[in-house]
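Of the protein chains in this complex, all but one are displayed in their positions.
Our next item is chain A:
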Amino acid sequence: MKNSYLNFEHSSSCLLRTLKLTLTKTVQFRAFMIAALVLISGSFVSCGDNFLDPAPSSAISADDFYTTEGELLNAVINMYDGIQGVNALDDSDSNANHAIQVEFYITEMRSDNTRTKSSEGEAAQFENYTLRPTNGIVYDYYRSFYDVLKRANIVLANIDVASEANKAKIEGEAKFIRAYAHFNLVRLFGDIPMADRVIGIADTDVQFTRTPKAQVYELIIDDLNAAIASLDNTYVNRASKAAAQATLAKVYLTLGTNYTEAQVLCEAVINSGFALEPNFNDVFYNENNNEVIFSIGFLSNPASDSQSFSAEWLNSVGRSSGVNYVTNEAAAALDANGGNRAAYSYRIDPAQPTQKQVAKYFPNGENGGATGVTFNSNPRAAGNDWIVLRLSDVLLMHVEAIMAGGASTSVQAALNSFQKVRNRAGLTDVVTSITKKDLLDERRVELAFENHRLFDLIRFNAAQDVLSAFSAANGYSFTSTDLLLPIPQREINLSQGMLTQNPGY
């Protein structure tokens, strides 16, 4: 407001100078008086608060929208809407954010678990480790999760409109989502711009400064502790205390610190009333079952709440010819160590028997019949929830926490957790000692195609060994710098040189 007032004065004095030069001396005084009058009245008008920045009367403005708790709850749901992303069936704009629906590309397809069916296009850059900074899917995920961060920060910025009774809960929920998004981004991109508040369009310093990982993790840990302190276990499709505890345990395991705290957190989750589904297949087709700790909800109708990845993983059922196809290595691991999980985790593509598909998350539970491509419902509008955290992940994290960076463990508490996961898979032989490799292998077959494998390999310090061998065997071009994604080129361009690229790109 002050600036615009000064501008106005400035242009008026310009007008005065022009008048002085062009008018004859006789009328100069009168003209000066008129101009002065114009200037004075102009000043009065511009002193009004809304003259140049009026509040719109026929539309809602973001600045003053949130006035009640009910409106703030819209912003809470809006966070989950951001994680859901847009189904291309509902909105085919490729600039839309697809968020969790494209996460498998940048996690599972960069591991030794999956690949594209045809090895074509930018989707194949993930499996053969030829990622370019211009890759559209990487940019999609990056902007999606910064959008989620913004949505969470909007809740936090307007937290004061919440009632005293619910304030802490809403704040904890937003902080959990902020931690979840930061944790994904920091593991994928390394040092990242940190969004600890709503980042405005002019905050280029924040947008384009890569905050050191350690500092991002500090905020993640603070946020998760706040969430643990204020949340309960009411929801599965929304943040909960158990989800925050499990995520914090994973943060500690990723950092390789606070193993005892991680163990306490895992035990708290294990003792919170969750239970393994007796049948492994039901984990994925019996929605919100007792094993699920946190999942991203989807509905088959309306299409705006549905997801597309279930269709994309099949043979030309989605927009691609088939992505997230199972590698021979993953299939061999499942056959060798999966027990009854193998049959529920992958299948031979009925339409193309040389290829293997993921058997978790068939669209709306329909497996496509004998051809694998025939459905009663629209497979591209799938309602399957995406499971982010489930109990068996936490049971195996419990073993990892007890191992505490060591090479093996035979502590009874660890054996018990490990045995529970294996017993459900029909592998009831009694385990008396667990090595780090046993644990990594067990996580691979239990959590196959659930976007854990790449993070597990990195966390276990096994990524370079395993992926180098995998890459050499398949003629791909893995190098150690492929463990971090490139910062999207568009962001680097927008930053005008402020944002630096990761090594190797």
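In this section, a residue touches a chain if its C-beta (ideal position, glycine included) is under 8 Å from a C-beta of that chain, and two chains touch if they have at least 3 such contacts; residues count from 1.
Please note the rule applied: contacts and distances are computed from a predicted model.
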Record-based protein name (UniProt) of the chain missing from this complex, from "PKD domain-containing protein", "BMP family ABC transporter substrate-binding protein", "Transketolase" or "Multiple sugar transport system permease protein": "PKD domain-containing protein"
Which of A:Ile220, A:Ala414 or A:Ile434 contacts the chain that the document leaves out: A:Ala414
Per the touch definition above, residue among A:Phe65, A:Tyr235, A:Tyr285 or A:Phe460 touching the missing chain: A:Phe460
Missing-chain contacts mapped onto chain A: 259-260, 263-264, 267, 401-402, 404, 406-407, 409, 411-414, 436-437, 440, 460-462, 464-465, 468, 479-481, 483, 503-504
